[in-house]
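The structure appears below as structure tokens.
Some chains omitted; the rest stay in position.
Chain nomenclature is as follows: A and B, assigned in order of appearance, with residue numbering initiated at 1 for each chain independently.
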């Protein structure tokens, strides 16, 4: 047992940290302002990329801090899940950092799907430009008309029609759909209703300019459009794509999803841990520089106890996540199901708690865009639902726990 | 001891409930849509009143369901704090209802200030149109540059200059400032720095079109602009008003604030209880009409326990608030300090908890504007800071508790 990062990780960690501290955090406010000016309101059709982010992406790429999430020696740096984890945490400290390193959701997950399950043509057509950061992608899975916590409820259909597949259905919470560079969706739908429960669905690549693909609106999460990314509601109306757009095979949807979600949850959770560290940092900075009743706020009432509670919650959540990453690397996703489900519950709830404490210390400033806290709160709240709500993951944990007693 | 409402209260309650159920809730979505269409984004200069709300205001006024909060037999219905409380709860079930009955913050508090502490001229000029619902008002107290949890930190100044008062300073979280009908601010500032700590500040009426009053921006709370009301940041730059705009006298700011906040907190809390009831109602409706894993969601895992927890939290918070209202009515605000501080902590936290549970049952739908839940979450979060953060009120409760042992 060894709780230290290996040298390779430490080296990358130092580089990523320096990049973020020296290049990203100093312009965080500027990016927010640009975004607000260029991408305000719900008129997503006019949203644009943010120049400061684009420039930083270029620099990160040049420095080789690019696609760090991908465990491939050639296409990327060949970092394992555990080696990438602390880097993901670092990027989580600033909303804009993940994209700058081409390590943002949902593109990372989509790239992993293509990397692991795509054929050569699909890789060439979509994985290459995604790895290059030239285009962006979305994942169309959740549906507004059913309880998506039970993925087998999915109603959107994929019908085999000669050389084509015909897709129909309504999807929402398709994150990133508003971005001007979004070019392709991975669409999941019911293709083999007669098969076994977890072999009825397939995943299909759908260029967003395919006839029949319609974006209805962008949704707010806790009031935020998250422009220029956005969370879309979209309709697939007799959308016809060539059969070569099918990933892996008919009925393989859940098999792919399972493979996609393991590392993806590590990434999400590590970023959330970074956000929590940032929230704690801001809490202490604010609390030590403002006075009330003759003392720095941080010393009043139970505030210092909250600092320690934040530290205890964060450190536990991080260790749990690193342990899950280690299990994925060493025992495979299938043998890390308990760990993956646990972090999916523990980490967003931890973030929600820590951010709430930090907001409380900030007062009104914590609620508005002057600090990233309200955004972190929305992120935490969303993460408790995205990729399966807390309750579904708790049910998984208890089911596997009970299994030990059979 | 009697836990039933008197007949007068029951009669008003029935009327208010009927009005809300039959006239307001059915158009809630329509108002949201109007607002979104007319008042989207941060261009507050163009925000407009919502026609559906304006029409409903007229109806409420005609039915005598108007200014219910004001304990005056002539100007209003002469309802005591305890009698108004359940009506305030009822209005809390829908964001738009309080304004429809001319019972919305911060106007209610401002009207109470004018009613109790204003002189005849001030009443004529500002209280009359406010009671008529013709204009709206704001309260400029919180400042961005200091920890406003300690109100004695307030830095904005009021200088006596012959027949005028000259005001300088920066204020934020001035709620309602973006509304097209907002015409006057009650400004609180440091006027007598040499006096005793709680006699250094004064309140002054400032028409919003006075030279030197500058609105800098509208702030988001959890991403929401709350258009067409808004939360403003504003600058007072050598603003000169006649001395007759001073309320009550120099140095009376805290005395007024204390009188304003007692009933105001009852109102806020009762509305929050109404919001919690609505959140629970939506939680059960959603949970019983969506299925996952072969069952209505509400029956899965610990969801039914959460229903009962919500009921227990709400009922306790309501009783605590009604008890506080009764104390204000029967023993006066000064003898109800513990009770007022307690509800200020208990109720918003309860709302935050209940809304969080309800959002969880709604999934993604709970995060966006399809339901009022994200708005309630923002409201709960803001209320834990507005009018003094939780910690300040807990300190008050413990201070008074300790005093029993002297």
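As a working rule, contacts are C-beta pairs under 8 Å (C-beta built on N, C-alpha and C of every residue); 3 or more make two chains touch, one makes a residue touch a chain.
Everything numeric in this text was worked out from a predicted model, so none of it was measured.
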**Request:** Of the identical chains, 2 are shown; go ahead and state how many the full complex includes.
**Result:** 4
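Throughout what follows, only the chains that are shown with their structure count from here on.
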**Asked** Roughly how many whole angstrom separate the Cα centroids of subunit A and subunit B?
**Response** 36
**Complex interface listing, subunit A residues touching subunit B** = 36, 40-42, 142, 144, 146-150, 153, 172-173, 219-224, 231, 290-293, 297, 300-303, 356, 359-360, 363-369, 374-375, 377-378, 381-382, 384-385, 389-391, 394-395
